[in-house]
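Each remark here refers to the structure printed beneath this line.
Omission of a single protein chain aside, the complex is shown with its protein chains in their original locations.
Order as written gives the chain letters A and B; numbering starts at 1 within each chain.
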Amino acid sequence: MKLLNFFLVILIIFTFNILKADEIKIQNKITKNLRCLICQGQSVYDSDSEFAISLKLVVKNKMEEGFTEDQIYKFLTKKYGEWILYDPQFNKNTYFLWFLPLLIFLFGGAIILKKLINIKK
Amino acid sequence: MLYSSIGYYSLILGLIISFPIILFSIKNFRNEEVLDYKIITYSFIQLFLVVISFLGLIFSFIYSDFSNETVFNNSHTTKPLFYKISGTWGNHEGSLLLWLVVLTLFIFLFLIKSKDLLKKYRVLTVLYQQIIIIGFFIFLIKSSNPFNYIFPIPDEGLGLNPILQDPALAIHPPVLYLGYVGSSIIFSSALSATTLNYISKTWATHIKNWVLVSWIFLTLGILLGSIWAYYELGWGGFWFWDPVENVSLMPWLALTTLLHCILVLEKRNNLSSWAIILSIATFTLSMCGTFLVRSGILNSVHTFANDPERGLFILTFLFILIFLSLLIFFIFHKSDSQNSSSFFLLSKETSILINNWFMMYFLSVVLIGTVYPIFLDVISSQKISVGPPFYHKLITPFLIPFLIFMAIGPQLKWIKSGLEEKLHLVVLFIISLLISFLIVKNLDVNFLINTILIGSAFYLFLITIRDFFLKGFKNIQQNIAHFGFSLLILSILFNNIFSSELITNLKVGESFKSDRFEIIFNDLKKFEEKNYTSFKGNFSIRENEIEDELEPELRVYNQPNIITSEADIKTTFFTDKFITMNTVQNEEYFNIRYQVKPFMLWIWISVLLISLGGLISLFKKKYEK
Partner (left out) sequence: MRNRIVYFLLITFFIFAFVIFYRGLDNSNLYTPKTDLKNIPEFSSETFLKKKLLNSKDIFNKDKFYLFNIWASWCVPCRDEHPLLIKLGKGKKIEIIGLNYKDDFNNAEKFINELGNPYSIILMDRNGTKAIEWGAFGVPETFLIYKNRIIKRYIGPLNPKLIKEIESYIE
């Protein structure tokens, strides 16, 4: 019985550690995606400015409160605008941004295909 | 004061010399058969004057002549000599003077090294290049004069940013400009050759050397910039997809594509339209980049002085060049429609065409990512950021087929290929995937895409090694360059996957233990250096049985008044150990960041290998001759 309890505790600690490690990974992922607003071109993850340190704390707190990654982004976008996110959101402002390169790729492929088909004839 | 005056008047004279150059060139174009040697003489005089002007600025910096406004803004008497000199080109005005040096140097070298070519072509190239040169002279003298006089003469300068006092950064601009600005000669000569319908194998063989020179310097220049960012900016990254970095990458992508097209043009007299357009595009992208970072239109880590008036000049100049090139291309270019029928599906030409396709896609991703925020802001007043996640998402998936094509392409023969060694190629691919799978399966990362990506890079890696053993020195320049590229991708991927980091707050004497590392803050020493006070922290880091000692530093500069954090990096063959120390507002402890970054050295080495491929290609011709 005692042995079982012992193993249960170990299992809980083990899972907790993995969850904690995951949590840290997600936190890092989020802070790498946030722009430090008072630095010139640094992410919050990389920066050691006052604002970045505070923001890292806010991200940590929000995660502990149960916010998901997307909810944190939404929260911060509401306070600071879309400029704070390095990964451009996919909305009507950015359709062209995401699609244009892909369109160019397809267009280029079509030209090449045409050229090669012409030759086969 | 003397040096600044000499510099200024040499600059004016240099501009004036453009007029005899143009005059004699136009005369010579119409008339005699042989190139008028006066054109070469005057081009040399112009180069000489620009170099004198440049030296005038350098000496003004060395002697801390603060009557010169540029020196006043960017230097300080306590700066070490080496950085006083490199401060010459570390500012907007001085770097533009460096532009002029490279522009005039390259046209002069071009004239000397093109003796066997069509006279009209050489003269027309001079004329096109002079358009660019005059544009820059006017820009410099009118709005970015490095020799502005200020009175009363200050006793002390405003000092250069200490982050820019670094050896790699000191030589980064000259090296980069030799590539970046050097592409001007490719631009001018391509326009000239198009106008005269001179695009041919002969032209391709001749221009290839210039493309190689420009490409090698551009590659090395970008490498130096990355190395500087890694060692100096203190957070262990080497590429941030920052606008200034993108702006140097775009000409590189165009130039690499151009290099491959020139090879086809030389061997098979095909893809001439591609060659011309890319020659124009490379320099256009260089100019566009100059516009983006000097006009203040973009916000970035290392933009130069922001001045919209200067921006307007470059913008107008840039678009004049674009319209001029478009005009020339559409009026004079005769497409080689007869030749394009000789493309077989399985041939080297097709694989280079596919290479162009992917490279143009990558170029469009970088270009769109960099300028889209500007378009959006102007059109709908919305400010967004486009950062690393965007570029990674769009580029990474396409790298997989790109790497595979890069491996298979060189196996194909010109004109037509049977791909006899199909079995070997497929087997090697399966082996690569297996190796990759074994590496990735124990890690908790994006499993599928990483496996295939590493597998493809490994495939290229193995194929290039195999080619080396099979074909020896026959095509070694291509082999080394492609091998270097595969190594680059592999190093970056492994670096990404296997990096680890520890962040903690420590006071002197404290230690911190995680399940992997133990870090002890031993002591903090204070030193006085020439232009800063140094605080060095001594740390011991224990991992398993290995113990390392690292000493990050905080520097308090007096002029300007800022504090920088200098990382201590221990580089070994397989990994880098990286530590930084930062103060925290109102607290007595320091924020310590320790990172283990594997394969960093291999990233630098692989880029060197890529340049080496280019270098070999450049000298191989001479050797074979």
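Operating definition for what follows: a residue touches a chain if its C-beta (ideal position, glycine included) is under 8 Å from a C-beta of that chain, and two chains touch if they have at least 3 such contacts.
Everything numeric here is computed off the predicted structure, so don't read it as measured data.
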item: Residue in contact with the excluded chain [from A:Leu57, A:Leu103 or A:Ile117]; value: A:Leu57
item: Candidate in contact with the missing chain, chosen from A:Lys2, A:Lys78 or A:Lys92; value: A:Lys78
item: Touch list for chain A against the chain that is not drawn; value: 37-38, 50-51, 53-55, 57-58, 61, 78-81, 83-84
item: In chain B, positions touching the absent partner; value: 291, 295-299, 306, 308, 311-312, 315, 319, 322-323, 326, 330, 374-375, 377-379, 383, 585-586
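Going forward, only the chains that are shown with their structure count from here on.
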item: Centroid spacing, where centroids are CA-atom means, of chain A and chain B in whole angstrom; value: 28
item: Footprint of chain A on chain B - complex, ascending; value: 235, 237, 240, 242-243, 299-303, 340-345, 350, 353-354, 357, 360-361, 364-365, 368-369, 372, 376, 380, 382-390, 393-394, 398, 565, 582, 584-585, 591, 593
item: Parts of chain A lying in touch with chain B, wherever the complex brings them together; value: 32-33, 35, 40-43, 46-48, 50, 53, 81-89, 93-94, 96-98, 100-102, 104-105, 108-109, 112, 115-116, 118-120
